[in-house]
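Written below as structure tokens is the structure these notes are about.
Complex shown without one protein chain; remaining protein chains in place.
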Amino acid sequence: MLSVQSNAFDPGDILRNFSENVGGAGAVVSFTGIVRDNSGTLDHMLIEHYPGMTEKAISAIMASASKRWNLTACTVIHRHGHLNPNDMIMMVATASSHRVEAFQAADYLMDYLKSRAPFWKKEVSKDGSIWVESKAADEDALNRW
Amino acid sequence: MLSVQSNAFDPGDILRNFSENVGGAGAVVSFTGIVRDNSGTLDHMLIEHYPGMTEKAISAIMASASKRWNLTACTVIHRHGHLNPNDMIMMVATASSHRVEAFQAADYLMDYLKSRAPFWKKEVSKDGSIWVESKAADEDALNRW
Amino acid sequence: MQIEILYFAWVRERIGIPRETVETNATNVHGLVAELSAREERYALAFSDISALRVAVDQDLTDFDATLNGVREVAFFPPMTGG
Partner (left out) sequence: MQIEILYFAWVRERIGIPRETVETNATNVHGLVAELSAREERYALAFSDISALRVAVDQDLTDFDATLNGVREVAFFPPMTGG
């Protein structure tokens, strides 16, 4: 399941539904990304994305993960638009018969979503706004796979 | 938070509460283990544990994870007693500023809980019952850390 | 040939519009960037360091050598920061 949405989502609801429909898998891994206020001055975050390409890019990443690991289920949710501190930004869930595969697939999905899905984060504070810069470490992380 | 319990738990409730109390962390990883019916004949699973040592062993594993990685929160729940197919056996959740640390800590916790926390699973089917055997791969997994 | 061009994040802000349709004879993305940069200062500024930019052609991430033959949509943006 893939959802690119501006609405908030509840990670609890997502994980409950996901865990109850994993097709006999014994292992479920989830990742949830949360808006942090590192500077203590964050008012909100704006996430821009590229409608059309976003869905296409994430679907390709999910298909690639499902090819590499035996997954019985896989879900990606990613918000765009206006987010407040402590809001959930995105979530990934994977299910497999084996814990190692569920872990690796979720880790892989995160690495690729971070650097290959067309989202851009902007942090807005009282002092102004700034586009979050990509990290070399995030690009390097792709070499793990 | 650590809970060793015979009662069922809802992974959705656990993850929601956890995500809302991560002390400013941006990354939350969860693992949920589910009773599988590999043979198609499983009636239920019995999990035996060693009261006293169980809590002590898991606390030590959690302390070790918190020492290796910067975690703002960490939760382990493990059931014992009578479990039905598709019941949730256990759950781990970790929170960190960085996704890599949250992933590694959850992965580490699972590897150690699997082979170092005193639980023993018995699968009961109509044909009889059998103690689940430990896998060499689970012991080998500890060498990763 | 007509191509739809999209800009995202600070590239969009610097150029001042989210999208436009251009008439071009460029054969690859480099050529298109050169044409756009020659237009106005704001384009030249946005494209001054293409190592800081990424490009998608028909919604697939690619590089600046990519051909524009038969292409309908080109997007310019900084490295992604999703997840």
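Per-chain numbering from 1; labels A, B and C assigned in written order.
By definition in this document, contacts are C-beta pairs under 8 Å (C-beta built on N, C-alpha and C of every residue); 3 or more make two chains touch, one makes a residue touch a chain.
As the structure is a computational prediction, the values presented were derived from the model and not from experiment.
Shown chains touched by the missing chain in the whole complex: B. Only one of B:14, B:73, B:95 or B:113 touches the absent chain when the whole complex is considered: B:113. If you put the missing chain back, the residues of subunit B touching it would be 33, 47-50, 52-53, 56-57, 78, 89-90, 110, 113-122, 131-134, 139.
Here is the rule we use: only the chains that are shown with their structure count from here on.
Relative to subunit C, the most remote chain by averaged C-alpha coordinates is B. The distance from the centre of subunit A to the centre of subunit B, each centre being the mean of the chain's C-alpha atoms, comes to 23 Å.
We define each chain's centre as the mean of its Cα atoms; on that basis subunit B and subunit C are separated by 48 Å. The multi-chain contact residues of subunit A, meaning those touching 2 or more other chains, are 33, 110, 114. Counting only residues that touch two or more partner chains, subunit C has 83.
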